[in-house]
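Note that this complex is displayed minus one protein chain, with the remaining chains in position.
What follows is chain A.
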């Protein structure tokens, strides 16, 4: 669901967030209009608004875990949003990483790329059965990495309450493997910087 359909219609913060995202054509490959959130991070108000919107939504949902992908493919920069949300709602932050980055014991889940597969890992013992979890990412396209994240959390017995992204495709899935998907803005289609 989009934030604008879910209580935030007309909220001026959403426009500010959308405008702060830069479109980079033909990255990482020709034909892709890359949604670059680094320009959002340069705009203190828009960055703060992004975190505040997520915090307002999740603070009273009894969530004790915020999980985010990092360095998975090119798109996943959940690391820059997840910790701030976790701090504000009093939850743990759990990073989900490419193989061999996390030290100690991990569990691992495969996900599909356009060509081939890759794996996402999480620390054993980071979360306990019954914890309520949020998965955060900057952008959802196919949902492949988010689905892998959900599977990892569920394998450790957590209940994934929702997946949240800053940018998501409007004609894409509204739910991800049965989990609600909450998106702030649609992708920008033309170059704006």
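Quick note on the criterion: a residue touches a chain if its C-beta (ideal position, glycine included) is under 8 Å from a C-beta of that chain, and two chains touch if they have at least 3 such contacts; residues count from 1.
Simple rule for what comes next: contacts and distances are computed from a predicted model.
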Protein name, per the UniProt record, of whichever chain is missing from view ("Adenine phosphoribosyltransferase", "Sugar phosphate exchanger 3", "Pyruvate dehydrogenase E1 component subunit beta" or "aspartate transaminase"): "Adenine phosphoribosyltransferase"
Among A:51, A:107 or A:169, the residue in touch with the chain that has been omitted: A:51
Of A:61, A:87 or A:110, the one touching the omitted chain in the full complex: A:87
Touching the absent chain when the full complex is considered, from A:30, A:103, A:116 or A:178: A:103
Hidden partner interface residues of chain A, rising order: 22, 24, 27-28, 34, 36, 38, 41-44, 47-48, 51, 70-71, 74, 77, 79-81, 83-84, 86-87, 90-95, 97, 100-104, 123, 126
